[in-house]
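Dropping the structure in here first, questions after.
Heads up, one of the protein chains got dropped from this complex, but the rest are sitting where they should.
We call the chains A and B, going by the order they appear; numbering starts again at 1 in every chain.
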Amino acid sequence: MKHFLSVTDVSDIQALVAKANEAKSDPWRHESLGHHKTLGLLFFNPSLRTRLSTVKAAQHLGMKVLVMNVSQDSWQLETEDGVVMDGGKAEHVKEAAAVVGQYCDIISVRSFPTLVDREADYAEKLLHAFVNHSGRPVVNMESSTVHPLQSLADVQTIEGNRLTDRPKVVMSWAPHIKALPQAVPNSFAQWMAQMDYDFVITAPDGFELAEAFTNGVQQTADQEAALKNADFVYVKNWSSFHDYGAVGRFPDWCIDGEKMALTNNGRFMHCLPVRRNVVVSDQVLDDPRALHLEQANNRLWAAQAVLQSILEDL
Amino acid sequence: MKHFLSVTDVSDIQALVAKANEAKSDPWRHESLGHHKTLGLLFFNPSLRTRLSTVKAAQHLGMKVLVMNVSQDSWQLETEDGVVMDGGKAEHVKEAAAVVGQYCDIISVRSFPTLVDREADYAEKLLHAFVNHSGRPVVNMESSTVHPLQSLADVQTIEGNRLTDRPKVVMSWAPHIKALPQAVPNSFAQWMAQMDYDFVITAPDGFELAEAFTNGVQQTADQEAALKNADFVYVKNWSSFHDYGAVGRFPDWCIDGEKMALTNNGRFMHCLPVRRNVVVSDQVLDDPRALHLEQANNRLWAAQAVLQSILEDL
Partner (left out) sequence: MKHFLSVTDVSDIQALVAKANEAKSDPWRHESLGHHKTLGLLFFNPSLRTRLSTVKAAQHLGMKVLVMNVSQDSWQLETEDGVVMDGGKAEHVKEAAAVVGQYCDIISVRSFPTLVDREADYAEKLLHAFVNHSGRPVVNMESSTVHPLQSLADVQTIEGNRLTDRPKVVMSWAPHIKALPQAVPNSFAQWMAQMDYDFVITAPDGFELAEAFTNGVQQTADQEAALKNADFVYVKNWSSFHDYGAVGRFPDWCIDGEKMALTNNGRFMHCLPVRRNVVVSDQVLDDPRALHLEQANNRLWAAQAVLQSILEDL
């Protein structure tokens, strides 16, 4: 694997999931693979799960890590060409990416969207600038529009728990008090399109995801109908793509036991962090069928499979 | 050792001190013990000494470390059950602890009190939630009410410097400009109660520590009388337990050379950081009898003894 920016960098999802499962059963098996290699982790936004799981994955592979917590405030990077840089941005991404590239063998980057300027967010300039100017493989640790490490962990979780050849997977929009990115649901939709699942998205009117990511999958505002016979229910809030960044206040969309009863003994999924009794009820989260902790666990193995794949092709 | 939350987790203090002394004389002796084990350090409040000493202790034991600097602002955790999480707290400690537990073999946590809500602080909900939901041994790196790693280092320091079988140890309240937690003095009192020392606490009226921690030891407002014949003088500010969080402004309680002259050639102790000429005079701090730097040094060996004890029982 050269880069891991989105699902389009993955030639064989099943092989990658198999690699993640192998890592899960034997974490230190390839500890010599990353010997004398350095992973740089660049956080333009805060991170807990992603940082821990990615650092630990790199440790399993014997890599050194360099963690850079650079908030938008302390180290804003210019991404436009030809600009007179007399404003708040003290460094151009051309220099920043090239310098970091000289210190690391693989670079992983996290950078959230503004949720204000849709065109800029969806252009993913920062991520592509690191690809273009660092000279190194780049791993996306959540960008403006996608979060493929999460999606890989999600697919690994579904594959490890499905009871049928072609499970019904429903992604159900959930209420939230803040404007959240579309990265997780966009990415999940992209990966689902590569799987032979019965995949449905349900969200209130106006909260349909961008079609570039959904590949024509059904997006319905009828949550009840969508949940019927679902084997997996991926619950997630996102702000509006169409009325960009708008927050939806629809408390009825909260997933509770009654709604889960519509499913085929469905497994609850969420990428965390989750607001209890806003996004989903305590009852559903505390039910043994809930998979959110297994998803979080698989984040580690997903990251390890990706790093291993890149190291193998260095 | 299963957890290290307070002195009650220690079955044999002298054996633990002996282990700390062994680490001090041969730091890398057990470097293979922590091979392929990961210590997660979770800081809900800033830390210098504790972070450095705990990380270095883990390195001596061959462990990997994952450091998470999560301020109360960036990652507030809900600790109440059944709450509708529509406020400032984005994640429940149930999920947070379980996730971190999946990435680490041992978890250490630092979380300071509010000094506003005494009942909540003294309930230590966050710490116990990590015990209950992480599935891992938990090390207390200073919680709302106790700081046992400091106390173990303090005991190691006293044991290493006492000239008599039963030294007189005085903990003397000191002035400060800010409201400080009761964790260090509570914890020191708890550990002293386990030692065969002549232990006295002296503090202004209204600054008595909670009896749950002092085990009936004498708490007097007569500083002069308390200091008489002291072999060790542990100087420390704390805010009021009774008028919870109130700051005491009693400059006369500052320890200077005149007061130390009342002691039995007593050794000065402080956990650091210390405000010179507010808590204690330059003269006392710069006297070779002062033990504050040895205490800070012993923080490393105390942490190493605790981690080693937990690793041995994993």
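One rule holds for everything that comes next: contacts are C-beta pairs under 8 Å (C-beta built on N, C-alpha and C of every residue); 3 or more make two chains touch, one makes a residue touch a chain.
The structure presented is a predicted model; accordingly, all values stated were derived computationally and were not measured.
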> Taking the entire complex into account, which one of A:K19, A:R49 or A:H92 touches the absent chain?
Replying inline: A:H92
>> With the missing chain put back, one of A:T38, A:N161 or A:Q283 would touch it. Which one?
In response: A:T38
> Which residue from A:I13, A:V70 or A:A210 sits in contact with the chain not drawn here?
Replying inline: A:V70
> Which of these touches the unseen chain: B:L33, B:L52, B:V83 or B:L262?
Replying inline: B:L52
>> For subunit B, which positions touch the chain that isn't shown here?
In response: 27-28, 46, 48-49, 51-53, 55-56, 59, 177, 272-278, 282, 285, 292-293, 296-297, 300
> Tell me, which residues in subunit A touch the chain that this view leaves out?
Replying inline: 36, 38, 40, 64, 66, 68, 70, 74-75, 78, 81-86, 90-92, 95-96, 98-100, 102-103
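Everything that follows uses one rule, which is that only the chains that are shown with their structure count from here on.
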>> Please tell me the distance, in whole Å, between the geometric centres of subunit A and subunit B computed from their C-alpha atoms.
In response: 39
